[in-house]
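A single protein chain has been omitted; all remaining protein chains appear in their positions.
And now, chain A:
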Amino acid sequence: MDALNQLFHGFGVALSPQNLAFVFLGVLMGTIIGMLPGLGPISAISLMIPVAFTMDPTSAIIMLAGVYYGAIFGGSTSSILLNAPGVAGTVATSFDGYPLARKGQAGKALSVAAIASFVGGTVGVVGLMLVAPSLSALTVSFGPAEYFALMVLGLTAVVTLSGNNLTKGLISGTVGVMIALVGIDSQTSTLRFTFGRHELYEGVEFLIVALGVFALAEVFVMLLRRGQGGGDGTITSLRLSRRELKEISGPTGRGSVLGFFTGVLPGAGATVASFLSYSFEKRLAKDGKTFGKGNIKGVAAPESANNGAAVGSFVPLLTLGVPGSGTTAVLLGALLVLGVQPGPLLLDEQPDMFWGVVASMYIGNIVLLILNLPLIPLFAKVLRTPQALLLPLVVVFCVVGVYGHSFSTFDLWLLIGFGVLGFLMRANGFPAAPLILGLILGGLMEKSMRQALLISSGDLTTFVTKPISATLLALAALSLLAPLYGAWRRTRRRQGLSEDDGRGQDERRKATAGGTRERKNG
């Protein structure tokens, strides 16, 4: 009952006219930005951060959360209409949504997506409400050693799940941590990697990196694609028959629950959830063969899962202070700048904020449904923004975002540099999510490592002798080794003749992973 009381209190916070306006603004902006091809939730949140800096923290997180699920929701529109997923999490939606649109059933596909997203989001919020308090009660007992282990786990999980080359993911993550260490060392005030530039004393602002590596790099990619993927955005009837509603109820329900739990796990975000749910339903459905050719179940499953996961990923963010995905990592960065330290104490110290956010999610989901259903035809016009005009506008938004935050042209040069870096990373298959996560977790990781070692007076075994910390580190090691083992088994099965060659390669990779673990322990 206590939680229910708290929730009512939360509704009181969320229903204040000001916060209501921010939910609406966040959801609306998220939907619009998420719909633009190439601009995902990370770009959307990064673009809205300068706006959020001027607000009080509760309103800011309510708005940014709105932007997040709004962007996931909006991403489905461009996936279905143009086969151009604006968000990685809606890639799976395009498998069946786009064929439906080509068959002239774009309206139906969009309605299915809207309904499935609503259900997924709502199930996610209920889960968040039920799971978060108990999880945070558990994690109050976490000391610095446990935190360090947890962050290592978060980082390795994101590394292993993003992209298909583990080494490249690890390189991204390492470089991210390296960027985090630039500036004055907080404990000893030693200058590190500032190259005599006083602009770097404070470190590199994560907003610059996020905007550069994601939004600006995307601009370059769009230019190289020569604007392919623009469309006319014709919409047909939105109506669903009762039989169709019944048909999608199963996949939607399962997708929501699956999505939520996938979202809670560190490292597994909306993208993983949507693919998991899609392949699960494809295997489960009797008409599984029509998946990929325009089956509405193939739209409902990933859409409910990615929205469930988007909400689910707030659980580790709010209760542990550890982001489970690149997007929540950006959110965490924003919260830290606003002076909010998410973590187990958030629930006790700032219940207003926690329950306000939860309540605002209920409202936000309803706002989303109201926005999407009748406004689908109108929003589709955004997709008609000619890319020739869209490109410079995105650049301007990036520049304003960075300059408005620091008032320094030096940061603008950094922005361009990170844009080029992000582009080269994409061109060569380096995932960007580990980089941003490493950047945000790097500083925290070093801090908790130092605290843990101070407590243990320099004894490195503290990380493996504490049960929780040891378990988390073992999980991290396992998450690195599991894909290696899978790859090894595949190569062995595939090449019976050149077996020793495959094994040699595997051993090298294993050695690297082992090295990683040791380094992180030490």
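Here is the rule we go by: a contact is a pair of C-beta atoms (placed from the backbone, for glycine too) under 8 Å apart; a residue touches a chain by one contact, two chains touch by 3 or more; residues count from 1.
The rule is simple: contacts and distances are computed from a predicted model.
For the chain that is left out, the UniProt protein name among "Histidine kinase", "Electron transfer flavoprotein subunit beta", "Na(+)/H(+) antiporter subunit C" or "Tripartite tricarboxylate transporter TctB family protein" is "Tripartite tricarboxylate transporter TctB family protein".
Note on the undisplayed chain: of the listed residues A:Asn5, A:Gln18, A:Ser134 or A:Gln187, the one touching it is A:Gln187. Among A:Phe118, A:Phe214 or A:Phe260, only A:Phe214 touches the chain left out of the display. When the whole complex is considered, the residue among A:Leu130, A:Leu224 or A:Leu375 that touches the unshown chain is A:Leu224. Among A:Val131, A:Leu345, A:Val420 or A:Val464, only A:Val420 touches the chain left out of the display.
Although one chain is not shown, part of chain A still touches it, namely residues 40, 42, 50-51, 54, 85, 88, 91-92, 95, 161-165, 167-168, 170-171, 174-175, 177-178, 181, 185, 187-188, 190, 192-193, 214, 219-228, 230, 269, 271-272, 275, 326, 386-389, 391-393, 395-396, 399-400, 403-404, 407, 409, 412-413, 416, 419-420, 423-424, 426-433, 446, 449-450, 453-454, 457-458, 505, 508-509, 511-512, 515-516, 519, 522.
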